[in-house]
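Of the protein chains in this complex, all but one are displayed in their positions.
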Amino acid sequence: MERFGASFLIAGVLTFLLGFFLQGVMPILTLRDVPIETLEEIAKTPTADFVQLSVDYSAEFERDFGEVSPQSFAEALDLGRDLYIAEACWHCHSQFVRPISNEDIRFGAVSTAEEYQNEMFLPHLFGTRRIGPDLIREAGKHSNDWQMAHLYDPRSVAPYSIMPAYVWYFDDYQRPLREALALVAYVQWLGSWETK
Amino acid sequence: MKFAGKFAVIFVVTVLVVVVAGMAFVYKMTEFAMTISDDDVAGFGAASVMTYLLGMLPLLFLTLWAALSGRLRDIEAPKYRMLELNKDIGHE
Partner (left out) sequence: MNESVVSTPPGGRLVNLDLVRWHLGGSAVFLAISIVGGLAYSFQFHNLYPFEGVELLSPGRVRMVHTNMAAYGFIANAFIAGMLFAIPRLTRQPILSDKLGWFIFWAWQACMTLTILGLLGGYAQAIEWGETPIFVDPLILVGLVLLVVNLSVPIFKSAETGLYVSLWYFLAAFGWTGLVYFMGNYLPQFWVPGAAGAAITGLFIHDLVGLFVTPIGWGLMYFFVPLLLRKPIWSHALSLIGFWGIAFFYPMQGVHHFLFSPIPMYAQYGAVVATIAIEAVVLTVLVNFFGTLHGRSDAMRGNLAIRWFYTGMVMYGLTCLQCAFQVTLTFQKIIHFTDWVVGHAHMVMFGVFGFWIFGMFVELWPRAVGRAWVHPRLLSAHYWLTFSGLALMIIDLTAAGLVQGYLWANLAPWAESLDASAPFWWVRSLAGLVIISGQALFLWELWATARGPAAATEFVPVGEVA
């Protein structure tokens, strides 16, 4: 019975060493030139939806973000992403389109790995459940107004929706706060690189 | 169950595990090896692989320690010993 244990020990060591060379050393070599874009680089050219946001909600936009600039866009994206995480939006909305089940017809182009090589996907927000639709091709599908109304009261624009209403991102006059603007800016950014 | 039957079951299951799971392991390793030169897949987590390896290290030492200190000498003994040590549980 000692041999029994010893043979397992040797097998364990061998698989370990094999794994170390094939899984550890080699993939590191392939990784050396993958560029990762920073938030500043992404925000260089604000999207059309973001510019439109500054027109649609000019008073609020000026109050919260000043004017349209790479800096204010970066700020909005960063905050929007943080809120998207805080509210766990990603638990009900995935962020990748699969090449199957007609998903490219329903949502848009199939996702590729390069799209996610930037700071905005640190951490990635792929998600594992779709209670609502996928959002990675959301840019431009709806107007800013629709997004805003949907955030305040989802049933007002999508009667069948079971999404919670995020009323706390709006003031007493139902005007968007900084958070609502950032969330819409973020959602309208998702996939904007595809629709350009 | 008779001893011979039991031994056969253990033997068959062991072979099954080693062959099936071992094949999966080799398959996975070969996949990695064959895609080294493919630029499209660059980006897959070296970090996760490193963590896997780091995670295996304690186990490696654990196995070494057990074998060297003779804890695998009589492989069926511990199961009787643990019953002896805990006689107060499970009275009928």
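Lettered A and B in written order, each chain numbered from 1.
Going forward, contacts are C-beta pairs under 8 Å (C-beta built on N, C-alpha and C of every residue); 3 or more make two chains touch, one makes a residue touch a chain.
All of these numbers come straight from a predicted model, not from anything done at the bench.
Novice: Hey, which chain B residues sit against the chain that's not shown?
Specialist: Looking at chain B, the ones touching the missing chain are residues 1, 6, 9-10, 13-14, 16-17, 20-21, 23-25, 27-28, 31-32, 34-35, 40-41, 43-45, 47-48, 51-52, 54-59, 62, 66, 70-83, 85-92.
Novice: Applying the definition given at the start, please give the residues of chain A touching the unseen chain.
Specialist: Its contact residues with the unshown chain are 1, 4-5, 8, 12, 15, 36, 83, 85-92, 94, 96, 98-103, 105-106, 111-113, 115-133, 155, 158, 160-162, 164-168.
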